[in-house]
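With one protein chain removed, the remaining protein chains of the complex are shown where they sit.
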Amino acid sequence: MKIARIVGSTISTIKNRRIMNTKLLICRETDAFGKKELGTSYVAIDLVDAGIGDLVLTCHGSAARQTPVTKETPTDAVIMAVLDHLEVDGEITFRN
Amino acid sequence: MKIARIVGSTISTIKNRRIMNTKLLICRETDAFGKKELGTSYVAIDLVDAGIGDLVLTCHGSAARQTPVTKETPTDAVIMAVLDHLEVDGEITFRN
Amino acid sequence: MKIARIVGSTISTIKNRRIMNTKLLICRETDAFGKKELGTSYVAIDLVDAGIGDLVLTCHGSAARQTPVTKETPTDAVIMAVLDHLEVDGEITFRN
Amino acid sequence: MKIARIVGSTISTIKNRRIMNTKLLICRETDAFGKKELGTSYVAIDLVDAGIGDLVLTCHGSAARQTPVTKETPTDAVIMAVLDHLEVDGEITFRN
Partner (left out) sequence: MKIARIVGSTISTIKNRRIMNTKLLICRETDAFGKKELGTSYVAIDLVDAGIGDLVLTCHGSAARQTPVTKETPTDAVIMAVLDHLEVDGEITFRN
């Protein structure tokens, strides 16, 4: 799973009908501390009612379809947790 | 999913027969804003009748076979949405 | 599989219910010698009761769901072994 | 899918018996134009009787096993089309 910050949203009227009612958010991977945003951005389906600015966990690949919402849909990334707290190298580096 | 711009098309007469009638387009990943094209290019099967220049979402891996067109075909990338609108860091960065 | 050091932990109250009772640890990939930590960090579900500082093996993708704990969960990385000993280029480079 | 040029071949007498009768070719990814060879090389099973020097499409991951030849084999990359023609940014950049 990747630690990422939600930075934006997408709208598309023409899309595969199996993902018609999903919320597609733009995520930017962060470092282990939840601080520095790294270069990579990607779009994930939101499963946990996350909002812009939230620090989240995303999972990728076939893992993204192991939920009732995404089963058998063309989905390769989902937001599956909102992070409250990160502790790295003995220090609390993020608290919501 | 990746945000990408469609930059080209491919023709091949010799190909695996399961993908015989598919449209194979060349995509170039963009940044989260849908503006700057990044280095990576790849080929994806078009599911949404997209055209050259369109900004799209592509999904990858086994996700690409979760549709009637691509089921049980040797496909690892599909175009599954045409983007109308991107909003990043509170600004509209792309509008179709 | 990747060689990684466990560097931290995560807490999240809002998460997909299928992973409710799992321990999500932050891993940092190391080189083959188990010494130098590389740039990449990721979060994995712990299957072997590993602790902070342990050198472990993680596996990724659908492999991560080949266990009773993670079956049919949105999981793309698990810690599946604690390393005791690494031998590289004829030298023991790590011993627990 | 990736655009790649076939640059070589491999021989191995000791191999998993499920891939005993396959042709394993060395591929080097190219840019979108089919011109510049990029750094990455990999080995793929040939499904379309391709030859050294051909520009091809390869697919990766579980997609590679969606054919009678590779089904249930330890294969993660196949050559599934020989490219005749690439058009990028409005120009024909490759013609066989």
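Labels A, B, C and D are assigned to the chains in the order they are written; within every chain, residues are numbered from 1.
Convention: a residue touches a chain if its C-beta (ideal position, glycine included) is under 8 Å from a C-beta of that chain, and two chains touch if they have at least 3 such contacts.
Everything numeric in this text was worked out from a predicted model, so none of it was measured.
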Absent chain, residues of chain D that touch it: 7-16, 18-19, 24, 26, 28, 41-44, 52, 61-62, 64-65, 72-77
Positions on chain C where the hidden chain makes contact: 1-3, 31-32, 47-49, 57, 59-64, 66-67, 78, 80-90, 93
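To be clear about the criterion, only the chains that are shown with their structure count from here on.
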Residual chain clusters - chain B taken out, nothing else repositioned: A, C | D
Proportion of interface numbers common to chain A and chain B (over half same, under half different): different
Computed distance of Cα centres, chain D from chain C, in Å: 32
Residues of chain D touching at least two other chains: 62
Overall pattern in which the protein chains touch one another (line/ring/star/complete/other): line
Interchain contacts, given as pairs of chains that touch: A-B, A-C, B-D
